[in-house]
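Could you have a look at this structure, given as structure tokens, before my questions?
Omission of a single protein chain aside, the complex is shown with its protein chains in their original locations.
Up next, chain A:
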């Protein structure tokens, strides 16, 4: 089939809502494709880790001494870690933990932020004032520092880490949703709905909210990247699960510090994994933002 044929075979689709428009733009964006591939890879590895990992992640499978840690080999692709565990299996399982931490903290933060944002955006007035002051105060503390404080306050454990990351994201989502809703509330189609006598609650839930969600979805995708990096950062600082056998990328990084001279690759593998996962969500999020941008609407 020649190129001309390919082009005639793919007719310009018409019809459908804005979603289909955005989907069309997304599919044509190479950045989006790369991001999607990375994200799909990450999620697939995370889900399939128990079947893909050649060794248990938490048991020594070889002999190591602090001065001789075997590097990559045919048997152990990423080598062994300082306790003789298979590094490749641990990185795979780490994807699973990162995904869990990322998704759970994102969802918690999203729910909290959306409740606050919806309150402020729907009621305005003093409710808005109180919510926004709270949000301003929370945002005035640098993110990771804030998370460290909360995680330290809640004590160690993965729950604490997830809650800490969620709390950091609450004001971001709240402010985003509230700003969008206030902007939408001024728009003509909301006035038009009011003019024909649509009830307030239906205007807010049926018009304002659905039209305010796009940037929240984009931000959610980007937040997954941040959550993964933050979780690693907290673990690196010792705020993580009590169970040292849990393979968490940040903690793996921290644990290998002492062996940096003898086994530098032990830092490279989890580090790369963090970067690739975060990059995937960032690229996807940014291209989503572009695809959904009303500027490109016909």
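Criterion: a contact is a pair of C-beta atoms (placed from the backbone, for glycine too) under 8 Å apart; a residue touches a chain by one contact, two chains touch by 3 or more; residues count from 1.
The working rule: contacts and distances are computed from a predicted model.
Trainee: Hey, which one's the missing chain according to UniProt: "Sarcosine oxidase subunit alpha family protein", "Polysulfide reductase", "Dipeptide/oligopeptide/nickel ABC transporter ATP-binding protein" or "Ion-translocating oxidoreductase complex subunit D"?
Mentor: Missing chain, UniProt protein name: "Dipeptide/oligopeptide/nickel ABC transporter ATP-binding protein".
Trainee: For the chain not shown, which residue from A:29, A:211 or A:262 touches it across the whole complex?
Mentor: Final answer for the missing-chain contact: A:211.
Trainee: Please output the residues of chain A touching the missing chain, sorted low to high.
Mentor: 14-18, 21, 133, 136, 187-189, 191-200, 202, 207, 210-211, 297-298
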